[in-house]
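The complex appears here without one of its protein chains, the remainder shown in place.
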Amino acid sequence: MPSQPSEHEVRVLSRRFGLPNSASIDTYLANDGYRALEKALKEMTPDSILEELKVSNLRGRGGAGFPTGMKWSFVPRQSPKPKYIVCNADESEPGTCKDRLLMEYDPHQLIEGILIAGIVVGSHQGYIYVRGEYRYLIDILDRALEEAYARGYLGKNILGSGFDFDLYTHTGAGAYECGEESALLESLEGKRGIPRIRPPFPAVAGLYASPTVLNNVETFSSVPPIIVNGGKWYAELGTPRNGGTRLFVLSGHVKRPGVYELPMGTPLRKLIYDVGGGIIGDKKLKAVIPGGSSTPVLTADAIDTPLDFDSVAKAGSMLGSGAVIVMHEDTCIVRAALRIMQFYAHESCGWCIPCREGTNWLKKTLTRFHSGGGREEDIGLIEDLAKNMLGRTFCPLGDAAAMPTIAFVQKFRNEFEMHLAGQPCPFEKHGQLVGA
Amino acid sequence: MADNFKFNVDGRELQAKPGTLLIDACRAAGIEVPAFCYYPGLSLQAACRMCLVEIEKTPKLQTACTTPVAEGMIVRTSTPIVVDARRAMLELLLANHPLDCPVCDKGGECELQDMVFRYGAAESRFREEKRHVDEQQWSPVVYYDAPRCILCYRCVRVCGEGMDVWALGVVNRGARSEIAPNHGDHLDCEECGMCIDICPVGALTSGAYRYRARPWEIKYVSTICTHCGDGCKTTLSVRNGKILRGNNRDHSGINGEFLCIKGRYGYDFIENPNRIRTPLIRKDGKLVEASWEQAIQTIAAKWKEILHRRETGTQEAQAFGVIGSNHTTNEENYILQKFARTVLKTNNIDHHRTVDYAALIRAIANAIAKPVGDSAARPASDFLARSKDLSIASAVLVIGGNPTDQHPLLAWNIREGCRLNGTRLYVINSRRIPLARKTFRFLPIAEGGEQNALEFLRGERDAEKRLQGATPGGREVTAEFLNDFRDKLGQEKDLIVLFEAALSGECVAQLVEWGSRLPGRTRFIAQGDYSNSRGAADMGLLPNALPGYASVEDNDARLRFENAWSTTVPAEPGMPLHDMLAAAAQGKLESLYVIGANPLKGWDTAASLGGCFVVVQDLFLTETALVADVVLPAASAYEKSGTVTNTCGELQKLSKGMEVMGTRADLDIFSRLAGALGVTQAPLKSEEVLEEIRKLVSGYGVPLVNIVAGGAELVAPLDGFQPVSATHTANVKSSRDTLFTSGTLGRYSSSLQAVPERTTRTEPDPA
Partner (left out) sequence: MQFSTQLEEKFHRLAQHYPVKRSALVPMLLFAQDEYGFLSKEIIAEISRRMDLTVLDVEGTISYYSMLRTKPAGRFHLQICTNISCMLRGGDKLFDHAKTKLGIGNGEVTPDGLFSLEEVECIGACAWAPAIQVNYDFHHELTPERLDQLIDEIQRVSRV
């Protein structure tokens, strides 16, 4: 299933994807597998590992782009409590399907990354929280875990080092909010996925109120190559402060959608036109959502934005989960805004007023608006409601719903105006929204 | 202790202890911070986002309800951004909220309405269809209207954290989230209604009150619940002479916001159709209606005749027996015993004793008189605890009983202490009572093993042996566990001990003696059953004790009362309750006067009271009233004023809520009877009686300011005579009422009868 590799790719994390039996430990071992672990255990100290990570400029791939080395350094290693490593494999941000490949084709790389986190913070137990829909991945992961136990890479006295580590998979059961770190921990404790009051942050009081490292699948998977090749090598693959490569998910109206590993800072134009083969039907590009459905939309003139955290932020959006969603000229922006809001209304956990009520209200108003019942003042209302949510909700899901909405209205006000009172959606007459 | 933090709110320099939440610090300084989900004493939610404030150096608005104050923090609570955030939150809330305030039970006392009034957003920009869900009835007393619910989770928390019942939860997610009861479509719980009380809006409403009134048409009367011995303050909502609702509206009084089902709904016995509304006289073997005049004259004629025969010495049998009430006021009890002792000239007066208060008071007097070792004498307040002290004491020991069911307020306070103040709770019980879930140490004992447990505490080896081994509940009690239990307890420096009927007489003395050997202060609460059982004992409804436990045989004591009353009092102790009944059955008692009590319940020789002239004064035709010669319809506690003393000894004031046609207050009946016998009963008015009590009854000379203002004063009848120990302590028996029963009153309360838990709530498992 991984898309046809592109010549533009720089394959660090995904370099084993095409190999026969790539998920097996033998393939892994034959291709540098568990060398990082060995190095970390035998040649390095927790501090020197942390140092490499800091030098690497690795930033979290789950969405927020927080420097990983710094996150790990927050864990009070002296704490007498057990420490936990939790891998966020909830992958539910619309547009995103990269962690899935990392688990399907190279589960040992992930396991190795988690083990190294364990070494750094002195943890002996970890969980991989996999979204419920990815059941087949649980089977793949469990098989990989079994192999790793059998070969002495997990369990007691790993590689004779005296280091113990147990790792388990854990399934979710359908909830985007459980990708939010504190809600995930609640869910992992068997409860409704309602976020927690912070502080304390998971690094200090996470799973079972114990210090916890929580990272995305891709983040953990990036660690072994960094340890093997050095932080400096990794950093130089990307741009300043944005080290390495990442898996970009290219979807929407492009000729070759797929998951591609590219250096941080790759220009958007290159991704869409060179890697993705351009827009289907060679239509005009209208808009791009650069980092998953929660990130503000960019207009076509942002096409030269380099895809790294800082540059995309400068362009007024976020690199988020690296999910680039491309929309061509026939796309109805109001419809896109509506569909995204429908998602957030469905996924709001309902705990806090602004998100629960705001997403619902917006969904209803956008629905009416899109079906031709819109009035002038609704446009302002939509923007205003989203702004009223922004920064005031209990967890970032509210922001994730508000930010794209504000951007849609501000950048495509004309399209909203085209939908006013009694008008059918002007884009429906183009009939086909389906490309390719 | 750490220094206070200094910080600045809206330009004012404030100080607070580290750990104080910003919202509390602001409120303490009179700075308003709105909140729905924050509720002092319950866990933090950060859900409603009403309390957002600006804090310098933080980019986003912060919730004041979860932010602890910090040194140098600069906070702003009324900038345009904050004001706008509040308004926006309300607008969002109102979007799906039905705008049916005019028909909502909460209309006029709704926190949402208030907030909208204060912070704006009255005009809705919401044009979409609102979500509709039908109202649900969860129990005879609890209704839920989901669209009105703002999901503040207060109800869930008060039921779980406060009541330890956990009958409410949240189901679904997002906009479909709602509160759900523990049994699918209905509740199985304690039916306390705390969830309704705490609901800021009209989402949870009470079956009793719904749609019956608008809050502004109502007169509010604060009085004391007439059911158990805890003495909760309850505010009656009265309209046109009818009580519509009971709640503790302003959360004042000893119980704060707490009420159990009886205090909240159990007032409804007053309008039960079986209520006696006219006097009854036995004619040709049948009770027939009569006028008050006829009834009073009938009684007076008979009693005059008995009195006359006694004066003329032609009488052999005991003349009179008087059985008083655990529900009547202190003033009534005081006047009743005065009437018995001075007019009927008898000490044959008693009441259903549900715990041995007399023994406790005497034991404390002894402990004060003879301090352990060379320690200084301690004041009475070192031995008696107020109900609220249970929430702050560092340790509580519960011996026997089941406070959750029999003393709901005391149990609530104990749980609060465990939850918020780390109170160490020790429980000694033969059952896994609900409080066992909160214990620091639980000692399982055999059924009826309380005395043995006391002996063990006092260091008896044999008693300790008897506690060891397997318990009926399948636990194993080891010597180590026992030692640890006693050691830990023995180190407690601020302990409150609760006991009930299982320990009486000499056991109580031993308990107090044991307690006074502990290193710190040990206080006691004797748990008696009804609303004024402590008052009945304090006021001398005892055959050997005058008010304040002064012995009738003590000349000085007697003289003091005789002087005050300008008459004589018999010096011979009278018969206790069971002896009176036996005497009547054997034809050795000429007349029995029973006030607000039902001694014949469960007594199979009813018919044999035959020869005795029985007068019963009550609300209902009880088993005793059915065999009476004259029945007088009395008013309940909700229909009169006066004072009552709760089981801890807290003196509080009743206020009259309404009247039931045809009935009279007991105090009133006493003076009419006295009048008919040719005696002027003085004083007449309840307030004047209280003045006399304050002068004459040991411990009752407390200041009234607090009481009049709806508060309480702890009385300790320890400042007068050497208290007399009660006799016949074998007769001390708990009524074993549950959460849903309340003696006679409970039988006639339709809400208590209606809740299914009345029959389904089972006794706790063996320990």
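Labels for the chains are A and B, by order of writing; each one numbers its residues from 1.
Here is the rule we go by: contacts are C-beta pairs under 8 Å (C-beta built on N, C-alpha and C of every residue); 3 or more make two chains touch, one makes a residue touch a chain.
Remember, it's a predicted structure, so these values are computed and weren't measured experimentally.
Peer 1: Considering the entire complex, write down the shown chains that touch the omitted one.
Peer 2: A, B
Peer 1: From the list A:E51, A:E133 or A:D274, pick the residue that touches the absent chain.
Peer 2: A:E133
Peer 1: Of the residues A:L58, A:I158 or A:I289, I need the one that contacts the missing chain.
Peer 2: A:I289
Peer 1: Touching the hidden chain in the complete assembly: which of A:A235, A:M327 or A:L385 does that?
Peer 2: Hidden-chain contact among the options goes to A:M327.
Peer 1: Which residue among B:C152, B:A180 or B:L287 touches the omitted chain?
Peer 2: Candidates B:C152, B:A180 or B:L287; residue touching the omitted chain: B:A180.
Peer 1: By the contact definition given up top, give the residues of subunit B that touch the hidden chain.
Peer 2: Touching the missing chain: residues 166-173, 180-183.
Peer 1: Tell me which stretches of subunit A touch the chain missing from the display.
Peer 2: Residues 1, 3, 82, 91-97, 99-100, 127, 131-136, 168, 170-176, 187-193, 208, 249-253, 257-259, 289, 293, 323, 325-327, 331, 335-336, 339-340, 343, 346-347, 349, 433-436 of subunit A touch the chain absent from view.
The definition used in the following text is that only the chains that are shown with their structure count from here on.
Peer 1: Would you tell me which residues of subunit B are touching subunit A in their complex?
Peer 2: Touch list, subunit B to subunit A: 44-50, 52, 59-61, 66, 84-85, 88-89, 91-93, 95-96, 125-129, 150-151, 170, 172-177.
Peer 1: Please give the residue numbers of subunit A that touch subunit B in the complex, ascending.
Peer 2: Contact set of subunit A toward subunit B: 175, 177, 192, 197, 345-354, 356-361, 364-365, 368, 381, 385, 388, 391-394.
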